[in-house]
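Please read the structure below before turning to the comments.
For this view, one protein chain was removed and the others were kept in their places.
Lettered A, B and C in written order, each chain numbered from 1.
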Amino acid sequence: MIAPKVIVQSDDFDQSAETRKLTRGRTDIGAVATFTGLCRSEDHSLTALELEHYPGMAEAEIERSASEACQRWPIDGMTVIHRYGVIRPGEQIVLVIATSRHRDAAFDGARYVMDFLKTNAPFWKKEHRADGTPGDWVDAKESDEAAKKRWD
Amino acid sequence: MIAPKVIVQSDDFDQSAETRKLTRGRTDIGAVATFTGLCRSEDHSLTALELEHYPGMAEAEIERSASEACQRWPIDGMTVIHRYGVIRPGEQIVLVIATSRHRDAAFDGARYVMDFLKTNAPFWKKEHRADGTPGDWVDAKESDEAAKKRWD
Amino acid sequence: MTKNGAKVHYFSWIRERVGMGEETVNLPDSVETVSQMLQWMQGRNDQFAAALEFPDIIRVALDQQHVEHDQRLDSPREIALFPPMTGG
Partner (left out) sequence: MTKNGAKVHYFSWIRERVGMGEETVNLPDSVETVSQMLQWMQGRNDQFAAALEFPDIIRVALDQQHVEHDQRLDSPREIALFPPMTGG
């Protein structure tokens, strides 16, 4: 089983560079599934999302999900990067790349990590509002809790 | 409903440039799911795959699957590129990008297109063998036929 | 005689076995379904007999649309015969 690469950082990331690191020089990978999560403006009501995280535990929880995915499916490479700090609409928040010989493992692996990361990784989003009023903390969604259940 | 962008070409494609075209200037997209299919060497027994296609029908069939995905899920943008001709191990064969507000639609849309493209789009792969013997045409897989069924 | 003069395309190992990528074919009036067309083609010569030896696995498109073997031919401008697809 491969060891996933997990990074929590404030800097932006380069999806194609990360993909290249997983595929370069290899001829056994047939499938690359990638997910990128972007910051939305909610109809221009937001100027940014501020992401708070629990250093140490954030990495540990993502790593747990990623390792479980790599055990569950024949995954050849996995990279997960999650940002924290102030992120503006249109900017990238999270990246998951899973590579495999076949597409099912790559798709399942990437989606599994996203589903568990959403509810288990200690990150919290606070809204920065365009109208200057104090922003709320984003509420957790029931649908995210439900999404985890599909892997039972 | 958006109109998917479908291209069948012999040239390689640039995944990050295609993603940028779908996301640039937009702040309503929260999720980008991407699938890239690569040529495998099958333990270095192959020097290339040669992809034959049925011009016209190849585009039409991919477009059908992509449009069905865009009807079935709230997808904000979709690009599908499939190559033909001689493709060497490690090189890219197919690209599917689906963008949406939420991750489930993006993941489902991209995977749906791949599942239907595999069995419905008129492409055929012929092996070029490293040992110089005549290569076989790749056999269709039962598992690909079964994969379509999960969307019933 | 509406079925006369249809352009027929062959792909992959069917193309290799019949020895050509396309031709214009005049089908006899007695050929009314896809299945009957495959049967008739098998009888044309040894190459076609070899290419269409197992007609059940042959996929057929009429005017670039997948069809079942029990489909009526009507008057397609374009017919295509090919093995199961392996793209993606």
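Just so it is clear, a contact is a pair of C-beta atoms (placed from the backbone, for glycine too) under 8 Å apart; a residue touches a chain by one contact, two chains touch by 3 or more.
Worth saying up front: this structure is predicted, and the values here are computed from it rather than measured.
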Chains still shown that are in contact with the chain withheld from the display: A
Among A:6, A:29, A:51 or A:106, residue touching the chain not depicted: A:51
Sites on chain A contacted by the missing partner chain, in the whole complex: 37, 51-54, 56-58, 60-61, 82, 93-94, 114, 117-126, 137-141, 144
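We take it that only the chains that are shown with their structure count from here on.
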Leftover contact groups, counting everything except chain B: A | C
Length of the line joining the C-alpha centres of chain A and chain B, rounded to whole Å: 23
Between chain A and chain C, centroid-to-centroid distance (C-alpha), Å: 49
Set of chain A residues in contact with two or more other chains: 103
Numbers and ranges of chain C residues touching at least 2 other chains: 88
